[in-house]
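With one protein chain held back, the other chains of the complex are shown just where they sit.
A and B are the chain letters, set down in written order, and residue numbers restart from 1 in every chain.
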Amino acid sequence: MSVFDSTSRSYVPAPTGHWLVAIAGYSVLIDKRAIQRNALLSVALLAISVLSLGMGTLSLAPYDVLLALLGKGDSMTQFVINELRLNRLLAGIFTGAAFSVAGCLMQTVARNRLATPGIIGIDNAAMAFAVASVVGVGVSFAPSAMALTGAATATALAFMIGGGSGTRGYRFIVAGLAIGSVSAAVSQLLLTQVHIDVANEAYPWTVGSLSGRPEEQIPVMGLITLIGVLSGLVLCYRFQLMAFSDSVITALGHTPNRLRFAAVVIAIVLTGFAVALAGPVGLVALVGPEMARAFARHKGLPLLSSAICGAIVMVLADLAGRTLFSPIEIPVGVITAIVGGPFLLWILIRKPKRSTL
Amino acid sequence: MPFLVQFFQRAPSQRPLSVCFTLICLILLTCILLSLLIGAGSVNISQSWQALIGQGTEEATFIIRELRFPRTLVALVVGMALGIAGALMQAVARNPLAEPGLLGVSAGASFAVAIALLLGASAATLAAGVAQIGALIGCFFVMAAARLQGQFKDPVRLILAGAALSSLLTALTSILLMYDQRAADEIRFWVTGSVAGRALDHLMAVMPYFVIAALLTLYVARPLASMALGEKVALGLGHNPRTIRYLVMLSVALLAGSATAIAGPIMFVGLVVPFAARALVGPDIRRTMIMCLPIGPLMIISADILTRIIAQPTEMPLGVLTAIIGAPVLMMIVRAKRLPTLA
Partner (left out) sequence: MSELSQAPLGTETITLKHADHTIIKDLSVTFPKGKVTAIVGPNGCGKSTLLNGLSRVHRPSSGHIILESKDIHTMPAKEVAKKLALLPQETSAPDGITVRELIRFGRHPHQSFLKQWGMDDRTAIEFALKAANLEDLGERLLDTLSGGQRQRAWIAMSVAQETPLLLLDEPTSALDLGHQIEVFELIRALSSQGKTIVMVVHDLAMAARYSDYLIAMKSGEIIAQGTPKEVIQPSILEELYGIQCDLLDDPSTGTPILINVRRSGAPVTAKTSAASKKAKCDMAFS
């Protein structure tokens, strides 16, 4: 595949498996397989979304769903779709994508596929801080700001205790596990200090739930996810170098710590906001990137595929939680734990590959 | 004092066991006394003291006899059980991070209890057997998972597998509880782990299991010490490593399951106690286990006293406090230059 390069006035054959887009001295390579797979995944996400919008106590055909989305059809359907289910769906898509991209980035930084934010305690810490702001223990900022602070604190601690970079991935993970369990304990403690009704109300959120999320936060989450994913994609070109050792990264003209810092910051922001909105649904960050790697099968970091897969997982889990045991609604965090727990076990049990990632 | 300085200058494995044991027992006795004297309620220390020597008000005597005494006794037994269970599990897994709570044993017990409640049992009459079966299944599952790939000795993979199992079982438990409001109400006080409000009957109900476990532990202690030298050595000395392993697992399930049945899931005790014991008397499994006997109750009783003081006038859940104590110890173990594989 080759494209006319307007500057050098000659044909530059692109590397195999890529399209070259070259305009006025700028050139961008596009992985054919990535495009194809991401298109497929997007179609799947779309189909699942429409399905999810149609399912529930009021069951609707996909056609009616689409009509309602376009502002047609009867007012009852429009209300259910646009006022109730759409917000929930969007919250699921945004947080799922955010968790998953954050997971993919952390795995890359730690050079270990187990080092996702949920496992290294970032979720729980963000949760503890957010709970603190809700139950009001002297400090009360917005939950998302607090969650962000919590996520950053936990990550900094994990890095400090875990002995720096990815070279000791496992030590980093255990440090994170410890931080996570302390944070979970603190959340519990805080909840025992408030009135039982408040605690009961907060319960679904503390295990991860998409039900009744504040409407005004959803566009904010959408924006954060978009910024996070886009900056990840722009930096992806450099982030893929993290698969090499530090000396190779240095030799190729990048500063390993700077790359890691950038990736971790994006991961923290995404996780912090997602936890503030949906609670600690951390196992999406493990399942999403894994699905993406298995399905996308392209070279480099599957960031975009991770985002789409994470959204798919989240929407599916929420759909299952809403419909499987209806009229009882199972929080999405519980569903992902049931799926993610065995998945984590499977990763641990199967033959370790030569590489850790 | 110079005696103590000299004592602690010795290498842990060189310290006389009797001295260590006596020291810890003295501290433990003090804690037991404090546990009887200190409370979150209205009865203050001097009133408690009066009651203790038989001259107190009726209220104080009641509180001490009916609330604080059973509570302290439960803490004593649960502490011993969890400490020994931790030491056994670490020895058989040869992994300093193996701990019943972290490996999903407690989550297994909780899950079994939730099922039992859902099927109509009441928390008050609940047989400890249910929790033990849950604990046993949890125990075997994680150990089997870890053995499959010969990752038995990889400290981190083992506890990650435990974390995965725990999160799965916790999620399943919460679904069960959502189904049944009554079960949820009954179990709520239980899931955070606490030694408060447990009657002596509860303790008596599980006592036979503790006795069986103690006998089993006595039986496996010697072969377990030889297994520390490697399975081949143990085989050469005439022990069957596989049998030993199963007996140890059984014993761990009995201990942890019964402890969980009366006190709920209390994390990290099985991690911290053997760690402290090893720091005091060195890595020999027999010495470690003997030291776990007083250190386990010491940790739980002192943590239990703290729960009454910290959040007055209410109480803090014990499980929360042990997690806050235990996590830094977990970090310390991992932070050590080389992850020690218990040889």
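Odds and ends about this structure:
Heads up, the rule we're going with is that a residue touches a chain if its C-beta (ideal position, glycine included) is under 8 Å from a C-beta of that chain, and two chains touch if they have at least 3 such contacts.
Quantities reported herein were computed from a predicted structural model and do not represent experimental measurements.
Note that the undisplayed chain, when the full complex is considered, contacts A. Residue in contact with the omitted chain (choice from A:77, A:193, A:211 or A:240): A:240. When the missing chain is restored to the complex, the residue among A:196, A:251, A:294 or A:328 that touches it is A:251. Looking at A:14, A:91, A:221 or A:264, the residue that reaches the missing chain in the full complex is A:14. By the touch definition given at the top, subunit A reaches the unshown chain through residues 5, 8, 10, 12-16, 18, 20, 22, 25-29, 234-235, 237, 240-241, 243-248, 250-255, 299-300, 353-355, 357.
In this section, only the chains that are shown with their structure count from here on.
Chain geometry summary: the mean Cα position of subunit A and that of subunit B are 36 Å apart.
In the complex of the two chains, the subunit B residues touching subunit A come out as 97, 145, 148-149, 151, 155-157, 159-161, 163-172, 174-175, 178-179, 192, 267-268, 311, 314, 316-317, 319-321, 323-324, 326-328, 330-331, 334-335, 339. Residue ranges of subunit A in contact with subunit B, taken from their complex: 114, 119, 161, 163, 170-171, 173-175, 177-179, 181-182, 184-186, 188-189, 192-193, 207, 283, 325, 328, 330-331, 333-335, 337-338, 340-342, 344-345, 348-352.
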